[in-house]
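Other chains dropped; remaining ones untouched in position.
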Amino acid sequence: MTDHRIAPDLVAAHNQSRAASQAADYQALGEHLSRRGIDIETVTRKVSAFHVAVPSWGVGTGGTRFARFPGIGEPRGIFDKLADCAVINELTRATPGVSLHIPWDKADPAELLAAAEAYGLHFDAMNSNTFSDAEGQALSYKFGSLSHADAGTRAQAVEHNLDCIEIGHAIGSKALTVWVGDGSNFPGQSHFTRSFERYLASMGDIYAALPDDWRLFSEHKMYEPAFYSTVVQDWGTSYLIASTLGPKAQCLVDLGHHAPNVNIEMIVARLTQFGKLGGFHFNDSKYGDDDLDAGSVDPYRLFLVFNELVDAEHHGIKDFDPAHMIDQSHNVTDPIESLISSANEIRRAYAQALLVDREALDGYQDDNDALMASDTLKRAFRTDVETILAEARRRDGGAIDPIGAYRASGYRKRIGAERPAARAGGGGIV
Amino acid sequence: MTDHRIAPDLVAAHNQSRAASQAADYQALGEHLSRRGIDIETVTRKVSAFHVAVPSWGVGTGGTRFARFPGIGEPRGIFDKLADCAVINELTRATPGVSLHIPWDKADPAELLAAAEAYGLHFDAMNSNTFSDAEGQALSYKFGSLSHADAGTRAQAVEHNLDCIEIGHAIGSKALTVWVGDGSNFPGQSHFTRSFERYLASMGDIYAALPDDWRLFSEHKMYEPAFYSTVVQDWGTSYLIASTLGPKAQCLVDLGHHAPNVNIEMIVARLTQFGKLGGFHFNDSKYGDDDLDAGSVDPYRLFLVFNELVDAEHHGIKDFDPAHMIDQSHNVTDPIESLISSANEIRRAYAQALLVDREALDGYQDDNDALMASDTLKRAFRTDVETILAEARRRDGGAIDPIGAYRASGYRKRIGAERPAARAGGGGIV
């Protein structure tokens, strides 16, 4: 039996007060879409079935190198985090999966499974961490981990990843995401080829230990924490990794990890075409790896990514099964609210992409009718699908207005009383 | 009596076939907005009153340095261009103003006025050209114009601008937009300060000749055609120009003229606050000064710009009257279609910005409620206002679906028969 963090009665009452307005909006959109030849129910069902994982670390307040300003009720450990994740899923019904970060979330697997089950959650991809030194760690990652010049340090980093697989195996995860900060801050500091050879060898050791039904995601990033070169700097290198390692290795695309102006949806298409699209870390950004809330800065870009995904589904690409996960840093909002909102935005982009008239689009593309092709995407994008998202939530037991319901629930205040205040820090992520 | 380029009957018949669907959409949105406390009629009236000027050069097919691929029916001169501009306005009722580019559009003022009147058009800001050499020009602009090291070349460029004012004066224009490509391709080629002093002196001469009721717009651009430095490289320099020259000088913001990642809406706010926002060249871009169709790549950015404009209106900023103009290069579309579509996109952003609940937003801003502040903008943006735009067009005599009506009219084919085929060229703009 589910351990509700938000009282179902509260959600029901909240929905009741919005029911008439929601019904009117839903009916009006249904009629409008019907005039466009689209069945709203098909869209709503697909949205309802679409889930995106939340990262355990996302429910804590993030920070920059300059400062971190914690909020009240910061989670004290993985079980507080799971409780907060449960709130998000109860209100959105979009986020039953939680992605753990080791070592921070290390705990007894049985207890993890029990807590998740009680909350109606499960565990998504595992994330290893070799970009900072854990307490008591023998060798430092200051100068790298999987690509470190020192064999002992590399072995330690490999061992940590094997640990992550073992924990994940015990709790039902099916993937390991590897992101390393390895790189250099000065021209000359690292030898590009020797570093990458070492990285590939380390990843080979990890790959060898991967269960048969697991996937290994390599995640590229242009820069930060390394500011001159990064070992896995772009999708080209990530593709080399995945194709060197083997079929269980795929590429993970974090939307904020690219050079300025890069066409990300095209990378998605290329990796899809070559069978190497593993999944996503969703977020938004304006400058660098800003880790802002998904869809908050450039919602059309998010739509264009989903346009590729829906197109791949539409064309029945074989073995196409990208993982969806949010990866954001919530520095100025209540993290629970940001994750609720981001899950909605991701579903919004998906719903909009479902509205694209793909037969018409194919025709415009073949005819080089650029204007109508563009308009076909824009038309889908500008359709206000909020009522579809709300309907999917409502039907699945979530809230028509999840932020409103969350605020009405007093959850944050409640955990603020339960959990001791966190210290403001000099920066960083947790 | 208006010389219709598209038969009113055709538009009427076209609208008739879409009337029921439009009425249903409009009523549904009206009810939805009413539930949000917004009167749709107020919005529709404001949209109807909103106009954006089209550039005479925009109706010709544009190109890059690599190639220009003309379409059929390319305009042979300013009178063909005016005819094409008339089509855009007849269908959108959003673009009665046309902005001329001298020397290309030079013609007898009386004939220009007569043609414009016949089409129901008028003349917007004048644009001088000193970024290329006109046939028979005495001195070359290869190394600059208003900032050229040679006094004679500067004088020639000033004289050309005075010409533009004179022509504009005769045809009812009230502003001169000055954009120069002056700059350098090598570190050391130009002395930054001496060049800028010369530029300021030249602009001072132009300013001195400006009629009292005119404005002088300085337009900044980061790079291209100069690839190391540009004399008016950003809004900071543009502000220095406008404040040095005097109250009739203001800054013009072309959305594609900034460094990657720059927050353009913030520049709009700063110039507004300091009384120097002269106007806009609307377009969209992904990489550089791509001159793509407005709203085609990042529609939320366009909305955020209009959010600033509506906010300034809302707060009753004194003497706030920015000029709105499209400036795009239509390389792969029928230019008339792109201008129709872009005028709609610009109105769309305006309509969405009108839907922002500004009292609520002010409150969220004062309370540092970042999430709800963001959502307040997003909520306005995601409202599908297409039916409002269509209604404004319909009521003003335009087309519910202007692209559809344009294609149905056969206009392009007709002028293709009238006008001789243009030669494919090695590149460039015309």
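Going by the order they are written in, the chains are A and B; count residues from 1 in each one.
The working rule: a residue touches a chain if its C-beta (ideal position, glycine included) is under 8 Å from a C-beta of that chain, and two chains touch if they have at least 3 such contacts.
Since the structure is predicted, the reported quantities are computational estimates derived from the model, not experimental observations.
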item: Homo-oligomer size of the whole complex, from 2 visible chains; value: 4
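By definition in this document, only the chains that are shown with their structure count from here on.
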item: Angle of the C-alpha superposing rotation, chain A to chain B, to the nearest 5 degrees; value: 180
item: Whole-Å separation of chain centres (CA-atom averages), chain A against chain B; value: 39
item: List of chain B residues in touch with chain A within their complex; value: 21, 24-25, 28, 31-32, 35, 260-261, 263, 286-287, 293, 295-301, 332-334, 337-338, 341, 348, 368, 370-372, 374-375, 378, 381-384, 386, 403
